[in-house]
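Quick notes on the structure that follows.
Removed from the display is one protein chain of the complex; every other protein chain stays in position.
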Amino acid sequence: MSAERPSAQVEPLLQVSGLVKHFAVKRGLLIDREVDRVRAVDGVDLRVAPGETLGLVGESGCGKSTLCRTVLQLLKPTAGSVRFEGREIAGLSRREMRPLRPRMQMIFQDPYASLNPRKRVGQIVGDPLRIQRSASGAELRRRVRELLERVGLSSAHFDRFPHEFSGGQRQRIGIARALAPRPRLIVADEPVSALDVSIRAQIVNLLDDLQEEFGLTYVFVAHDIGIVRHVADRIAVMHEGRIVEEGPADRVCERPSHPYTRSLLAAVPIPDPRESRARRRAGAARS
Amino acid sequence: MSEALLAVRDLRVEFVTEGGPLRAVDGVSFDLSPGEVLAIVGESGSGKSVTAQTILGLTRSPNARIEGTASLRGEELLAASEAELRKVRGDRIAMVFQDPLTSLNPVRRVGDQIVEAIRAHRERIGRGEARGLTVEMLDSVGIPQPERRIDDYPHELSGGMRQRAMIAMALALDPEVLIADEPTTALDVTIQAQILDLLRRLNRERDLATVLISHDLGVVAEIADRVLVMYAGRVVEEGALDEIFYDPQHPYTWGLLGSLTRLDRERPERLPQIRGAPPSLLDLPAGCAFRPRCPHAFGRCTELPALETRGGETAGHRDRCWLTPGEKRESRAVGGRIALEEAR
Partner (left out) sequence: MARFAARRLLGMLLVLVAVTVIVFVIFNVIPSSDPAARIAGQRGATDPQLIANINREWGFDESLPVQYWRMMEKVFGGDLISYTTRQSVDEQIWEGVPATFSLCIGAAVIWLSLGVLFGYLSAVRAGGLTDRALTILALVGISMPVFWLAAIFLYYLTFKVELFPSGSYVPLTQNPLDWAYHLVLPWLTLAVIFVGFYSRVLRSNMLDAMHEDYVRTARAKGLSDRQVRTRHVLRNSLIPIVTLFGLDFGVVIGGGAILTESIFNLQGVGQYAAEAIENLDLPPIMAVTMFAAFFIVLFNALVDIAYAWLDPRIRLGGSAR
């Protein structure tokens, strides 16, 4: 997505090593004892350079959402290390994480569920600033209006409620909210999956523009490998809690090395009837 | 050209809502031939699901006004009584829905629900025989160990198996038409490929005419013979699969095709997008509903074009756009892609 590839010598903005997140399955007669573990994230290594977009692809249940939340310390890691801006943040207490929160933000999948329906748009977008006490009063309102305009809404939308907006517009509100505290890293968890096809491109292009303008770093999570390939510089493929393949986006999509990646790519429907027929004929000829 | 199995003419569905009359479907017509796969493509508000459900009479209610005709081998459905329609549902026209987890009753066993469908139409079949038939059906859709799965509850099956079970239930009575409403949208891409394979196989083996509703042109390209593109309740373009993909005549179709990502091509600098959003059906613009979002709109577009062949090469390829064929060919190609706008 960005014009230049970030140099490999630059210190990564986010570095994850051996990250593990297990959920205990408890059962017992009188007292719950752990009988099994759900290995949602089972040893993940990742690196994201500043200004880069890392695409994270996987199917449902592979652990990508859990990975996002654990990296951002919204869930406590079971083991492993997460370094953000060079500093170790895995296992930090909530109080210690507080000053870091503005710099790492998240955009969620469901634009209908991730906005508080009882709050006005201006309030929703302004909350991060209010909580961090980085602005207040007239200054806060001005910044919120600016953000609304920047994401393609109008500052007149300040006083409206979420239910008055379409899915694509709500997602823009979510983006504005994520931008408010001036983050360095944004983790976008399936930001366009719930949107209409004709709206997806708008949001993807918006994220692209914002990345250039604000120098953002993205971790872009999706199950649609086509969209991921478009936005990402590097792609990591996740399967059953592990990263099975990682590399430059074009390389992973054109010359995948891991069998799972290959099966994933082979399953993506080709929106081109002739190619699709040819592929099926070739597949039938092979068998 | 075989006679149409299912013929829909001028279907109009209007709902009375608090915000006023809502025209969900506005003059939709199509034919479905035996063994054909017809894809209806559209986004939210396009009316594709309402069209399908209306054919089976599932949208009948005191605040719905339904006009037009839909006939199965000449038998009129829209005006039929509930009793007559009940005989058609499941037996001659079957439907599969998007989310198999919510579309199956969660507190009843999967097998029981299939048996119920069978015995609703064939009263003489006893429970034992119906169960046997159910096991056969589950097997034919590729569910392993069907004699065990038959007693499972929906939540005990994986997403892909659940959808297969729904397809088994729909086909248990060997219907002539299958309507599949976004059958793979809720599934992972590898499972989606399997379900599409299954639908293709069933279409071939049973000569099963299929109406596939989807917003995903990739899925459509894999399985459809003909395509109907719907926008705001109207058909804006229809034609054979290759015609729609390689010679599209309507700007909305260009936009949909342009916004597709293709793994086998180089990625563009910027993803071509359609500006704006689908309109509210309560407040449609006069004339062509796509006008506010169309960069090629001009004066005449305030008048709604009829659905007819303009730039298409065959009579079956029709569209609703006033642009001349020459203008269309020029406007739709942008940077080697079929798109609407690439620049900001």
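Order as written gives the chain letters A and B; numbering starts at 1 within each chain.
Definition applied: contacts are C-beta pairs under 8 Å (C-beta built on N, C-alpha and C of every residue); 3 or more make two chains touch, one makes a residue touch a chain.
Owing to the predicted nature of the structure, the values given are computational and were not obtained by experimental measurement.
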item	value
Candidates B:Ser29, B:Ser44 or B:Ser103 - the one touching the absent chain	B:Ser103
Listed residues B:Leu6, B:Val28, B:Val88 or B:Leu133, member touching the removed chain	B:Val88
Selected from B:Leu32, B:Val50, B:Met169 or B:Leu196 as touching the chain missing from the view	B:Met169
Contact footprint on chain B, counting only the chain that is left out	53, 56, 58, 82, 86-91, 94-95, 97, 99, 102-108, 116-117, 120-121, 153, 155-158, 166, 169
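Keep in mind that, in the parts below, only the chains that are shown with their structure count from here on.
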item	value
Centroid spacing, where centroids are CA-atom means, of chain A and chain B in whole angstrom	31
Of chain B, residues touching chain A in the complex	43-44, 159, 188-190, 192-193, 196, 215-222, 241-242, 245-246, 255-257, 259-264, 267-268, 270-275, 277-278, 344
Touch list for chain A against partner chain B, complex	59-60, 166-169, 196-202, 204-205, 208-209, 223-227, 229-230, 250, 253, 263-276
